[in-house]
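Got a structure here, written out as C-alpha cells. Questions coming.
Of the protein chains in this complex, all but one are displayed in their positions.
By letter and in written order, the chains are A, B, C, D and E; residue numbering begins at 1 in each of them.
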Amino acid sequence: MTLSARNKLAGTVKSVVLGTVMAEVVIDIGGHEIVSAITRRAAEDLAIEAGDEVTAVIKATEVLIDK
Amino acid sequence: MTLSARNKLAGTVKSVVLGTVMAEVVIDIGGHEIVSAITRRAAEDLAIEAGDEVTAVIKATEVLIDK
Amino acid sequence: MTLSARNKLAGTVKSVVLGTVMAEVVIDIGGHEIVSAITRRAAEDLAIEAGDEVTAVIKATEVLIDK
Amino acid sequence: MTLSARNKLAGTVKSVVLGTVMAEVVIDIGGHEIVSAITRRAAEDLAIEAGDEVTAVIKATEVLIDK
Amino acid sequence: MTLSARNKLAGTVKSVVLGTVMAEVVIDIGGHEIVSAITRRAAEDLAIEAGDEVTAVIKATEVLIDK
Partner (left out) sequence: MTLSARNKLAGTVKSVVLGTVMAEVVIDIGGHEIVSAITRRAAEDLAIEAGDEVTAVIKATEVLIDK
C-alpha cells in the first residue's frame, strides 16, 4: 500500500504525552523536532513510545510557506 | 512575531508549478523533499520561485504518524 | 506499518479528474461517494484510476459534526 | 443552507469522551466507526451524546488515499 | 442542524475563480477578505457567485496563532 500524502519524514520518537482525548508525540527527524498531535486512542492503538522508529506523514495541502 | 505552529523546516525552493487556483511548491529541506500545495494567489503574492530560501510551516494537528 | 489516522474507509475509485496542480478522486464506499482532493503528482505517482481498490484515510481532527 | 464540504456521512453517536479542551466522538456509520476530535466547547454546545443522529462532515482536501 | 465548527463568519462573495479541480472564493467579511479554496465541484453544486450571502466555516483546530 502506498499513501497519497507527499511528505513522509522518518525519525525516532523522543517523547509521548497522553491527555484525556489527545496525545502529543515528539519525533526526532535527523536532528529536527517534529511535533504531532493525534488522538490518545491512536497513540495507544499503535503503542507509540519513546525510541520507536516512526514516519511523520503530512498532506501537501497542510504545508504553509513562510518566505 | 512568533507562530504557534510547532513545525518549521527551513529549505530552498526547487520548483513551482502554477495552476489556475492552486500552486505546487517543492522545497528541499537538507536533502528531503517537502511538497506544499498553496493557492496560486499566495505563490504570486510571495513571488515564490526556485532558489528562494523559505520555511515550510506545519501545525502539529496535521501530522499523522505511521509506525 | 500502521497509520495513526482513525478513519479508513475502503472503496473503489469511480473517477479521477486531473488539474494542473490538484486531482479530484471520487471513491465509492459501499454506495456512498467520498471525494478526495490530492495533488496531481500524488494521483500520478499512485497511478490512481477508475476501478482501483483504495482506502480513504481521514485524521480524526479533520472530522466536523453536524447535529 | 448547504455546506461546500463534499463528504457527509450520517450516523449515530456511539460514545463521547470529554477532555479539558478536546472531545472525542465516535460515530457509527452503517457499521463503520468514524472518530471525530472536536473542541469540548463544541461537543457541549451541541450537547452531543450517545444515541444522537449526527452527520460527519469532511472537506475533500482532508482525505488522503492509500492504494 | 448545527455544525461543531467554532468559527462562522458571515459575508458576501466578491469573486470566484474556477480551476479544473479547485475553486478560489473570496468573501468580504465586514471589510476583511477571507479566501477559501474548495473543490470546483462544490462551488458549482452550491452555484456560488459574486454577490452571494455565505458563511465561511473554520474548525478550531485549523486556526494558527501569530503573536
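Definition applied: a contact is a pair of C-beta atoms (placed from the backbone, for glycine too) under 8 Å apart; a residue touches a chain by one contact, two chains touch by 3 or more.
Fair warning: this is a prediction, and the values are worked out from it, not measured in the lab.
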Task: On chain D, residues whose C-beta touches the chain left out of the figure - done: 1-5, 19-22, 39-41, 59, 61
Open item on the list: Even though one chain is hidden, which residues of chain A still touch it in the full complex?
Closed with: 17-24, 35, 37, 61-62, 64-67
Open item on the list: Touching the absent chain: which residues on chain E qualify?
Closed with: 3, 5-9, 24-25, 27, 30, 32, 34-38, 42, 46, 48, 52-67
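Quick note on the criterion: only the chains that are shown with their structure count from here on.
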Task: Shared interface partners, meaning chains that touch chain B and chain D - done: A, C, E
Open item on the list: Between 0 and 180 degrees and rounded to the nearest 5, what angle rotates chain B's CA atoms onto those of chain E?
Closed with: 120
Task: Same or different contact residues where chain E meets its copy chain D, judged by the half mark - done: same
Task: Distance between the centres, which are taken as Cα means, of chain D and chain C, whole angstrom - done: 18
Open item on the list: Quick check: how many Å separate the C-alpha centres of chain A and chain E?
Closed with: 29
- [ ] Mind pulling the residue numbers of chain B that touch at least two other chains?
- [x] 3, 5, 19-22, 24, 35, 37, 59, 61-62, 64-67
